[in-house]
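Read through the structure below, which is laid out as structure tokens, and then see the notes.
In this view, the complex is presented without one of its protein chains, the others remaining in place.
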Amino acid sequence: MRAVVLHAFGLEQLKLVELPDPVPGPGEVLVKLRHASLNYRDLVVVSGGYGRQMRTPLVPLSDGAGEVIAIGPGVRGLAQGDRVMTCFFQHWLAGPPSAQALGTSLGGPLDGTLRELACFPEHGLCRVPESLTLEQAAVLPCAAVTAWNALAELSRIGPADTVLVQGTGGVSLFALQFAKLMGARVIATSSSDEKLERVRALGADHTLNYARDPAWGKAVRELTAGRGVDHVIEVGGAGTLAQSLRAVGDGGTISLIGVLSGARNEIHLPHVFMPQVRLQGVVVGSRATAQHMLDAIAAHGLLPVIDPRRFAWTAIGDAFEHLRAGKHFGKVAIEIAS
Amino acid sequence: MRAVVLHAFGLEQLKLVELPDPVPGPGEVLVKLRHASLNYRDLVVVSGGYGRQMRTPLVPLSDGAGEVIAIGPGVRGLAQGDRVMTCFFQHWLAGPPSAQALGTSLGGPLDGTLRELACFPEHGLCRVPESLTLEQAAVLPCAAVTAWNALAELSRIGPADTVLVQGTGGVSLFALQFAKLMGARVIATSSSDEKLERVRALGADHTLNYARDPAWGKAVRELTAGRGVDHVIEVGGAGTLAQSLRAVGDGGTISLIGVLSGARNEIHLPHVFMPQVRLQGVVVGSRATAQHMLDAIAAHGLLPVIDPRRFAWTAIGDAFEHLRAGKHFGKVAIEIAS
Amino acid sequence: MRAVVLHAFGLEQLKLVELPDPVPGPGEVLVKLRHASLNYRDLVVVSGGYGRQMRTPLVPLSDGAGEVIAIGPGVRGLAQGDRVMTCFFQHWLAGPPSAQALGTSLGGPLDGTLRELACFPEHGLCRVPESLTLEQAAVLPCAAVTAWNALAELSRIGPADTVLVQGTGGVSLFALQFAKLMGARVIATSSSDEKLERVRALGADHTLNYARDPAWGKAVRELTAGRGVDHVIEVGGAGTLAQSLRAVGDGGTISLIGVLSGARNEIHLPHVFMPQVRLQGVVVGSRATAQHMLDAIAAHGLLPVIDPRRFAWTAIGDAFEHLRAGKHFGKVAIEIAS
Partner (left out) sequence: MRAVVLHAFGLEQLKLVELPDPVPGPGEVLVKLRHASLNYRDLVVVSGGYGRQMRTPLVPLSDGAGEVIAIGPGVRGLAQGDRVMTCFFQHWLAGPPSAQALGTSLGGPLDGTLRELACFPEHGLCRVPESLTLEQAAVLPCAAVTAWNALAELSRIGPADTVLVQGTGGVSLFALQFAKLMGARVIATSSSDEKLERVRALGADHTLNYARDPAWGKAVRELTAGRGVDHVIEVGGAGTLAQSLRAVGDGGTISLIGVLSGARNEIHLPHVFMPQVRLQGVVVGSRATAQHMLDAIAAHGLLPVIDPRRFAWTAIGDAFEHLRAGKHFGKVAIEIAS
């Protein structure tokens, strides 16, 4: 079988190679992967941004979907022919995270989805509901589960709430879609008027161009009659947290997700404790969280937004460049030919 | 000013009488009541069904809305001209209930809303949002707050959940509307196909005629692929709890609300503890719960369902008969002429 | 290897037989069982009280502890020599229960712990902390996990709370011990003054002899200045729920656990919904719940109460009779000789 392998850090180090076909061990399932998708994290991994936390050689990407073609001894819940989606953490089943579980993410340190065949533990997969194609399922494991975890598990928003989503990256678009499912009002920001038009089409109630209004926190306050929003999906990191603290209301929550704008961030502590705000770190989610999200997606026939430009896995470098350039709207999907 | 007063238990004991105009004391607000509405509880109160828990003479009804026409000393949050709705419990502000707070319900033991003028403590009222008329606000204090408390506060349903609502009484219709706001799937029961058609128009995803299928618990299981529902709004009491226990899934919740079918009920305990089901008593809700509900109603422009047949307050006996006959669909609204 | 097998329902049908040594399959662990313990449920199972839900032949008992003597392929978290305790449900790992997980209890339908050797899935066991002997660990899987689930997971009691525990059965004694760990005040009931003296020695703050005061719900109210308790551990079933509803305060919780006094129970619904009481079914708990409990037990060096009369596994009939007679105080422990 073939796989894309990162031999050393750097986009140019991704090579399509021939590897021996894997054989499912006890409790494992052999999957023929059909589709994968990119997350910004994958770009950081491949570029070497995590330093010694990651290793090479590595099969990149955390997100994928395919069909079960064989099962190992002791597998009971899946059978040949089942359509499955990867879980970001292969050993985080339910409940709060353990350090051990958090060390089992696909696409680094564990080999990821950019290969024709892969073995996963039975509980490292979720069954794909009939309402989704394999390509649609393949864009969910990281970004969509993160958004669901933030809005439906670590917090639970509802129809009296207002949610702010930053930009139009994967987590933000899923957060917008899920927030609308839960009846919340959504305010979305972007630096592109064209993208803002598209998030309005997806259901955003208000939009703000942060390029034109860098102090958008104040504008958000005004949109909420001075009360501030109940929940912020904070993906921007360093540049945006100060504005998020201005935008969030007393007792509100800021979900900290992002790695986009840099790791270090100065926060003004009184802006956190005086209005009793919660900053909640979100690290994707467990298999149970993914399953719960799939139940909601299936019940509503909700479809993920996928960027119209598709990439073959042999053009993985182009796909990463497309992601880095920020021209996409929706998840960047990869087809694993065979 | 005039008021309808219950001089002794029995529908025929309701009389329109002249009373002195009330004067707002410290912290109180004088309200000119314009609309009221009926709950099944009012029928039980007026009929003497609560026995010595209630007293006469009594001004009946818990639900009403009107305008502030004067404020007493020390009132800060309301002013003349404000449109307000009554809170069912006049002294339950927020948090879990206290015995003391639970003793302050309108329409018994405290005098209720069927009068032209009434004084309420400032915190015994909620401001009516602009999206609602006073008549629409007047149907919310008991049934709608109960439904919201059950689905959004004591539990928190979401877009992966299925909710069962029994019949087409006030709490059930509000529960249907709120459950749809929160993205849940709704199964509704009734003994009337015509009413089932109307709940489908309100958004119910599935309907069941329990007259034709008295063992509807099994049918609900089948509708949910054997898993059972996540939440049951149990209003029927004695006759229905056994079916609800059959309909609810493992780890699910049954909100116990009803007084319709009698007070005593035999339950099969293993059907509760073996699937780890929660039976949650719901007693309307606090002012904070009512306010939270109004925020959601205003954000969505949601309108309550009001039965087309309106009653003047002088025809209060007819209104109660209409409620008792069960011919209504939606809240029975009363106009307080003046 | 030898095992006690129930060949048909009835205590007299328990026979010590020779069986082939089991071999651990993929993901499984072979355990040399050293100790087991009895729960009232085991008596119901063996007596045929669950009817067709159970099958024979069956190795009875859910609770046991021993040492790992071999591991199957794919096992990563346990190794030879590890001391382990059984999980009641072999496949309920964390989170809310699923119907599937609830079908995997030891001692029926799955073969239980009354045997020298048994294979369990790796995740069907918990490691025993150093503070406990294997005998002490062997009395925890059912009763202690149930008590912990009720007080620490499904609810979370604290130092401002009062908890009522009924009788001196396994769940009640563990609930008493855990409630004291969490700082709660405990009221305990029993029909035996001698047993009440012993629960006082274990930390109970107040005791009530329900034989002398069958209407003990009222006495509990008086002990709590009229407010009622925050939590009731209801193990008695049919005979006691009415008193528990009298004893519990507004907004309080009754954990429904018991099978002792019969399955059917009449409840007065207004006593549930008017004070907004929650009746919470509790069905033991997940492996994560057991692990969380073991962490607390280890942190505090807490020791379970074990009845002084020990039984060899060959005297299993005597052990069951001892349990049935209700003369024990603490868990009835069984030694699996070898």
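As written, the chains take the letters A, B and C, and residue 1 is the first residue of each chain.
Heads up, the rule we're going with is that a contact is a pair of C-beta atoms (placed from the backbone, for glycine too) under 8 Å apart; a residue touches a chain by one contact, two chains touch by 3 or more.
Source: prediction; values computed, not measured.
A.B. asks: Which residue among A:Q13, A:T104 or A:Q280 touches the omitted chain?
C.D. replies: That would be A:Q280, which touches the missing chain.
A.B. asks: Can you work out which residue in C:E197, C:E266 or C:D295 touches the chain that's missing from view?
C.D. replies: Per the contact definition at the top, the residue touching the missing chain is C:D295.
A.B. asks: Can you tell me which of A:R2, A:K32 or A:R227 touches the chain that was removed from the display?
C.D. replies: Of the listed residues, the one touching the omitted chain is A:R227.
A.B. asks: Please identify which residue in B:G25, B:P57 or B:P214 touches the non-displayed chain.
C.D. replies: In the full complex, the listed residue that touches the missing chain is B:G25.
A.B. asks: Given that one chain is not shown, which residue among B:V44, B:L202, B:A288 or B:A315 touches it?
C.D. replies: B:A288
A.B. asks: List the residues of subunit B that touch the chain left out of this view.
C.D. replies: Residues touching the hidden chain, for subunit B, are 25-28, 72-74, 93-95, 288.
A.B. asks: Please give every residue of subunit A in contact with the chain that is not shown.
C.D. replies: These residues of subunit A touch the chain that is not shown: 96-99, 102, 154, 226-227, 237-238, 241, 249-251, 256-259, 263-270, 272-283.
A.B. asks: Identify the residues of subunit C touching the omitted chain, counting contacts across the whole complex.
C.D. replies: Output for subunit C: 152, 156, 158-160, 178, 181-183, 185, 292-293, 295-296, 299-300.
Definition applied: only the chains that are shown with their structure count from here on.
A.B. asks: Taking the mean of the C-alpha atoms as each chain's centre, how many Å separate subunit A from subunit B?
C.D. replies: The separation of the two C-alpha centroids amounts to 41 Å.
A.B. asks: At least two other chains touched by the same residue of subunit A: list those residues.
C.D. replies: none
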